[in-house]
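What you see is the complex with one protein chain gone and the rest in place.
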Amino acid sequence: MNIGVQLLQYTLSGITIGSIYAMVAIGFNIIYNSTGIINLAQGDFVMLGGMAAVYFHNSLHIPLLLSGFFAITIVTCIGILFERVAISSLKNPSIITLIIITIAASILFKGGAMFIWGKDAYVLPSFSGDKPIMFFGATILPQTIWILGFLGLIVAALMAFFRFSIVGKAMKACSYNKRAASIVGINVNKMVMISFALSACIGGIAGVIVTPIALAHYDRGSLLGLKGFGTAVMGGLGNMGGAVAAGLIIGLLESYSAGLLSSGYKDAVALVILLMVLYFRPGGIFGKKEIESLKTY
Amino acid sequence: MLTIRSLRSYYESICALKAVSLHIQKGEIVTLIGANGSGKSTLLNSIAGLMPKTKGTIQFEDTEITNLSSSAIVKLGIALVPEGRQLFFPMNVMDNLILGTYPFYTFRNKKNLYNKIDRIFDLFPALVDRKKQLAGTLSGGEQQMLSIARALMSEPKLLLMDEPSVGLAPKIVESIFQTLILLQKQTGLTIFLVEQNAKLALNISQRGYVIETGQIILSGEKEELMNNKEVIRAYLGKE
Partner (left out) sequence: MLKMKNLFKTSFSKAGLTFIVSVILMAILRNPYYVGILIFLGINIIITIGLSLLMGYAGQISLGQAAFFGIGAYATGVLTTKLHMPIIFSFPLSLLLTVTVAFIIGIPTLRLKGHYLAMATLGLGEIVFIVFNELLTLTGGPSGFGNIPLIKIFGVELDSDYKYYIFVWAIVSLILFLSLNIINSRFGRALKAIHKAETESATLGINTFRLKLYIFVLSAGYASIAGFLYAHYITFLSPGTFSLGFSIVLVTMVAVGGMENIWGAIIGTTVLTVLPEYLRFFKDYDILIYGVILMTIMLLRPEGLYGIKIPLRKILSARN
């Protein structure tokens, strides 16, 4: 295989991983936007989506698409439950308390998944077969196209939601000024709940579509969450377009370094990028200056 | 229209309002004057449902609203122009206005919404050219107008205004007050006004209350208050 084809192959797999990071990052952004909370259990929503889909399809023999749908619904409900039980009952929590509560949720989800499904890793069949598609000498799995399609769909739907729908606007309003939001009669509590539902839902979708190419395992959430957070920060917390761009950048860098340097350090690459961004550009590298300066953190 | 009986409000355990009673009739403009920290904002916030802990009763028309959520209160027809404007700075003027109608918004009355916005722009022509500008980049006066405009978007029966003239040029203040009088005459809007500029405020009102350390110490018709020695000394200054 010549070097050009090889590079193309790395690029394709980088885009695939990057899309998943972008989806996790979008999940972070939605909750962050309406609450200022970084949900450290975000990666576990992805894990739960994958696990639940595997359970419905492999154990209960429910058709694949329906299994995926059920799994996403369940993860969404878990997100709502988490918000109702753990987040909405807090009165003036400190940031450390919030961090620890989302950690607790993450441990609970992980522990629950292990309790139910054990320590094994599971796989889901691809949505439309495993016959690779040739692309200038490189190969693409059909599932990759599904992943890209879903990412595009999610981003488009969310952009429309936040730009055109009144609920989307109200959610944004909560993130900018909670007090003002109550003054105009927005139920801030409800917006927070919706944001948890939405971001759990997106996590669930990511989990379902990625499981055919990456295994589902109870312990997958943490690292994925960490990288997704890195992506969100790099794209500018709260910035959807930034999340997609940053996801692709991190995915590509990771894939190139795995292919060209050493596969062992590939996870470290994303983390080093995360740290560099945090140290030098905590506002992200795609943040719109004007809007950023009007936000109060 | 609004009747408050022995209202108490607390920040944590600090009692900021101690047994406040007052009433406002439909179509009136009523002014509340008081020194800094006397509890004016606390009173307005309590009516608007923004205070976590209140005791006593607040009755609006036929409904007891004392412990209702702020969104329920907006729905009943009370809107607040808060101290310090409290706009959504990173959003544009249009979005700020649209969010003003949030509790009433349904997909079907979208057309109605744009009519409403047009009427608001008639009242505040300075905002028309700024439709797409971010609220945070507006001038102070424009921001204040937007804050009032946003409150009016919910078509309130009672408008609570917390120091709308702060930091504005006298000319702009005058034009805003003219607009308020116009609204009162045209639509029968009732206004409860808190002002540092007591003279100006009393001038456009029918009645007034004076609050001191969380208690109403004086009330009366406009002329009564304007001629009261204590009020002149403490709030109106000598001419």
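Worth pointing out:
Should a chain be cited, it is by its letter among A and B, assigned in written order, with residues numbered from 1 in that chain.
Quick note on the criterion: a residue touches a chain if its C-beta (ideal position, glycine included) is under 8 Å from a C-beta of that chain, and two chains touch if they have at least 3 such contacts.
Predicted, not measured: the structure shown is a model, and the values here were computed from it.
For the omitted chain, the shown partners it touches in the full complex are A.
In the complete complex, the residue from A:I74, A:L226 or A:A243 that touches the missing chain is A:L226.
Remark: the omitted chain is touched by one listed residue; of A:A104, A:I133, A:A156 or A:L260 this is A:A104. Contact residues of chain A toward the unshown chain are 37-38, 40, 85-86, 89, 93, 95-97, 99-101, 103-112, 114-115, 119, 222-223, 226, 229-230, 233, 262, 264-265, 267-268, 271-272, 274-275, 278-279, 282.
One rule holds for everything that comes next: only the chains that are shown with their structure count from here on.
Measuring from the averaged C-alpha position of chain A to that of chain B gives a distance of 43 Å. Those residues of chain B that touch chain A in the complex are listed here as 48-50, 69-71, 73-75, 80, 82, 86-91, 95, 98-100, 102-103, 105, 134, 136-137, 150, 154. Across the interface of their complex, chain B is touched by residues 166, 169-170, 172-173, 176-177, 179-187, 290-291, 294-295 of chain A.
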